[in-house]
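Everything on this sheet refers to the single structure shown next.
Excluded from the complex is one protein chain; the other protein chains are retained at their positions.
Moving on to chain A:
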């Protein structure tokens, strides 16, 4: 049923392109620069905002929205998140490794350049952990907190 070569899922294949890898970094840089432009913002706040925006948007994109926008192989991917669709559900693929490393590196950079107080540090850490846990192989097709409870296959 899920023979990887039988169908190509255009909803997830673009994530594997080197261009989209680069775009990820570009977006991070632009986010950080954009946040820094806000007048009167402290470096802690701008880094925190960068972290939060990046993590939240990738969470929604990769781990929240399910299905694909068009009809493919009798809706085979109905109810699967984009992360689960990438590389047909295979784990530890280069794309997944790359996309897992990015938020960690962003977090480490941000702690380096700032003097977070305890609450801000925890906010940053929490947002990082949420995206990391969602990416774990053991979370494949697992739905918690009622997210996509109706997953059946």
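Some notes on this structure:
In the analysis below, a residue touches a chain if its C-beta (ideal position, glycine included) is under 8 Å from a C-beta of that chain, and two chains touch if they have at least 3 such contacts; residues count from 1.
In the analysis below, contacts and distances are computed from a predicted model.
Chosen from "Alpha-1,3-glucosyltransferase", "FAD/NAD(P)-binding domain-containing protein", "serine C-palmitoyltransferase" or "S60 ribosomal protein L14", the protein name that UniProt gives for the omitted chain reads "serine C-palmitoyltransferase". Considering A:23, A:43 or A:75, the position touching the chain not shown turns out to be A:75 (whole complex). The missing chain, though absent from the display, is touched by one residue of A:19, A:39, A:119 or A:137; that residue is A:137. On the side of chain A, the interface with the absent chain consists of residues 74-76, 78, 88-93, 97, 100-101, 104, 107-108, 111-112, 115, 121, 125, 128, 132, 137, 140-141, 150, 152, using the contact rule stated above.
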